[in-house]
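One protein chain is absent from this view; the other protein chains keep their places.
For clarity, chains are labelled A and B in written order, and residue numbers in each chain start from 1.
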Amino acid sequence: MDSIIPVIARWPKDVFRRLYQYFNSIKYASQNPLYLGDKVLWSVSCTALVLGMGTFLFLAVFIVREAYPALAQGEGLIAFLFLDSWSPLATPASFGILHAWIGSLSIAFICLSISIPIAFGLAVFIAEIAPDLMRTVLQPCLDLLAGIPAVVYGFVGYVTLVPWCERIFGMATGESIVVAAIMLAVMALPFITSTSVEAFRAVPRDLKEAVLAQGVTRWYLIRRVVVAKASSGMFAGVALGLARAIGETLAVTMLAGNSIAVPRSLLSRGQPIPSLIITELGEAGVGSPKYHALFASGLLLMLVIVILNSLVWKLRKRFVYEG
Amino acid sequence: MKAEPLHYLTNKHGEVRIDRFVTVAAWSFGALGLCLPLSIVGFLFARGVEVISWEFLTTAPGGLPLGVAGGIMPAIQGSLELVGLGLLFALPLGIGGAIYLSEYCTSQALLKVTRFVTECLAGIPAIVYGLFGYSFLVVAINLKASLLAGSITLGFVMFPLVLIGSHESMRSVNWVYRESALALGVSRSYMVRRVVLKQTWPSIMAITLLAAGHAVGSASPVLYTASIIYSRGGLDLNAPVMTLPTHLYYLVSEAISFEHAYGTALVLTMGLLLLNFTGRYLRRLSGKYGV
Partner (left out) sequence: MTPQRISTNSTVLLEVAGLVAAYGSHIVLKDIHCHFLENTITAIVGPSGCGKSTFVKTLNRTLELIPGAEVLSGEVYLRGVGIYSGKTDAMAIRKRIGIIHQSPLPFPMSIVENVLFGARFHRHLDGMSPREYAEVYLEKVGLLDEVKDRLDDSAYKLSGGEQQRLCLARTLANQPEIILMDEPCSAIDPAATRRIEELCLELQEEYTIVIVTHNMAQARRISEHTILMFGGHIIEAGTTEQIFSRPKTELARDFVDGVIG
């Protein structure tokens, strides 16, 4: 089209014109205090952004650098993840984290299997079935659940679930991955629920009315239509809950026991990655192989979160308006 | 045509029965959602309220082993100091960055990348920040386990939350307000101050409180960067501090005193709930000139 070419041909002239205008405006602004506020605001906010992002770039680079030795020597990554056991005191000392990430996965799996059904059921209730009074009461309750700090959850689990486990299953100490998973499920619940409620609410009202006008039941509507439309949001909620479950440290440390063996059953003890880090960090001399191994586990955690977050981004695009 | 029997109009088939069952199930989920948080808080309250007293809140732990008697004042003080100082780092960087992203940034690519990176950072487990804080701040720069190191680490934890929250609230200010204001010939900073920030400041305050609450409750960033088992309190940048979550952890893991643990847990929870409640109330505060 003949209108595009003149536009493209103007680019270099535009760039120069813009640069010229910009420098002129700086000159003008520095002479006139009325507009100096503009330049100040721009510089301050730009610096803030650069500084903020820069320090995080530094953090990422730092962690990768410190993690590298653990992954590079020996058989490297494969040994770290799958072959070595965690035996710092053996000779030769080995720092594989097989038990840790299997522990993390099993706890996350159990946690999600408990949390997801309850969260979805609660979300369906809040979004579709609850009368207004219940809704206004339930919202603060969910906020309450989300607001209780993790250590307190660990503590509550420690004084309630652990002795209960000991009594029912006759164990010496009740700490186990199932107890940790239950408390984590409670912690993840508000996140999965709120995101799912948001997703349900995003389903257009006229669509629901049109379906109900066919004379079907509410559950039929939910099952066949609403869930389909809100599914991406529900998955996003699950990903968020999962991120919380994987990253939680002190609560699981108090509840899962601290065994360096790979967990074999629901009642066995485990040590997910965050617990490993926090327990072993105190005794890790800077620069020692254990230190590098802990950084490598931290790096693994970061990667998992980045992957989960990319998933959430892709899913959220489908049910939230792009702004 | 033969008249159909009347129950043709009442739809008794299986789908309806399932619907009734599901409704009952949903209500039970709702009841669970109601009981769960209330019972947890109620449980803490019941066991912990006996321990709370003026003495508990204002004296340092004592007794043998440490923590059996006395109070948790230094822990309260330490937590507040850590978070307050951390906000000094996180707020200017977070709000300033949000202003740049919403007012000056024209490149969509930069915006998306920054948001994605920041959201990842918000999701990174606090222990990773603790790991970084320990090895870089405490050891490498030799700040030692101190208030300064701990607050910088907490600043790291809070910065992504403040940035995302402020950016979201600034983004929600309709663009036509900006255009109208600039069309009157005012400078951009004047417009940001009198139109954008004026509308968003309750929301930004709320975000700050929520981020602070999150930081107060997290123990893993401060365990190795700032905390110590006992201190008398005071404000020394180079000295380690007690914090509420680490004190709770200490009381439980060393099996020192479960009554005091309940008290500590109750104080921590109540404090956080107060912060969150104020934050959400501020969000709804739009002032008498609200849109």
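A few comments on the model shown:
Going forward, a contact is a pair of C-beta atoms (placed from the backbone, for glycine too) under 8 Å apart; a residue touches a chain by one contact, two chains touch by 3 or more.
It should be emphasised that the depicted structure is a prediction, and the values quoted were computed from it without experimental measurement.
From the options B:17, B:112 or B:198, the residue with contact to the unseen chain in the full assembly is B:198. Across B:16, B:34, B:117 or B:186, the single residue that touches the chain missing here is B:186. Panel shows chain B; residues 106, 176-187, 190, 194-195, 198-199, 288-291 of it touch the chain omitted from the view.
Going forward, only the chains that are shown with their structure count from here on.
By the touch criterion given at the top, residues 34-35, 37-38, 40-42, 44-49, 51-53, 55-56, 59, 62-63, 66, 118, 121-122, 124-126, 128-130, 134, 137-138, 141-145, 147-152, 154-156, 158-160, 186, 189, 193, 215-220, 240, 243, 246-250, 254, 274, 277-278, 281-282, 286, 291, 294-295, 298, 301-302, 305-306, 308-310, 312-313, 323 of chain A touch chain B in their complex. On chain B, the positions that touch chain A within their shared complex are 11, 15-16, 18-19, 22-23, 25-27, 29-30, 32-34, 36-38, 40-41, 43-44, 92-97, 99-101, 103-104, 114, 116-117, 119-121, 123-128, 130-132, 134-136, 139-140, 156, 159, 163, 171, 187-190, 192-193, 213, 216-220, 223-224, 245, 248-249, 252-253, 258, 261, 265, 268-269, 272-273, 276, 280.
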